[in-house]
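What follows is a set of notes on a single structure, which appears directly below.
Missing here: one protein chain of the complex. Every other protein chain is in place.
== subunit A ==
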Amino acid sequence: MPAESRSILEGDGSVIHAQIGSDPFAVRDWLTGIFADARLEHLPEDLKGSAEIVLAEALNNVVEHAYAGTNGTILIELAAGAGALACVVRDSGHPMPGLNIPEGRLPAMADDLPEGGFGWHLIRTLSRDLTYCRQGGQNVLSFRVVCDD
């Protein structure tokens, strides 16, 4: 396990491990289940909302871009701390272009309104300590989500 993801998961509680298929319905089912799970349901509502947004965007990116519609496995680790949720998402799909996290600049509000390009903006806005690395043929994305200010 890479050092940064090990440290990000050092919380008060135990680490939740999950493995899901690269499919938008699998993403939906897991998200729906995990935020109702007894291990996370005590977290503040605003934190759960933010974490669900960030995880949904990260996981859907893996489905749409890393695996690009092919079958694959996504590994997820979560650790709940005081007012924070640490997350690590791994997949064996294509690497991020340039091995970098996209800037996530909000698309311009032109006359022709954007219908996409919001995902990384949401991830960057709602997460802290966002890191990406390619390790042993895997993409490893780690971040923390904290309570609203």
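Everything that follows uses one rule, which is that a contact is a pair of C-beta atoms (placed from the backbone, for glycine too) under 8 Å apart; a residue touches a chain by one contact, two chains touch by 3 or more; residues count from 1.
Following the convention adopted for this analysis, contacts and distances are computed from a predicted model.
Enquirer: Report the protein name recorded by UniProt for the chain absent from the figure; options are "Nitrite/sulfite reductase", "STAS domain-containing protein", "PucR family transcriptional regulator" or "Acetyl-coenzyme A carboxylase carboxyl transferase subunit alpha".
Expert: The missing chain's protein name, per its UniProt entry, is "STAS domain-containing protein".
Enquirer: Out of A:34, A:53, A:66 or A:85, which residue would touch the omitted chain in the full complex?
Expert: Of all options in A:34, A:53, A:66 or A:85, contact with the hidden chain holds for A:53.
Enquirer: Considering the entire assembly, which residues of subunit A contact the chain that has been omitted?
Expert: 24-25, 27-28, 31-32, 45-46, 49-50, 52-53, 56-57, 60, 63-64, 106, 109, 113-116, 118-119, 121-122, 125-126
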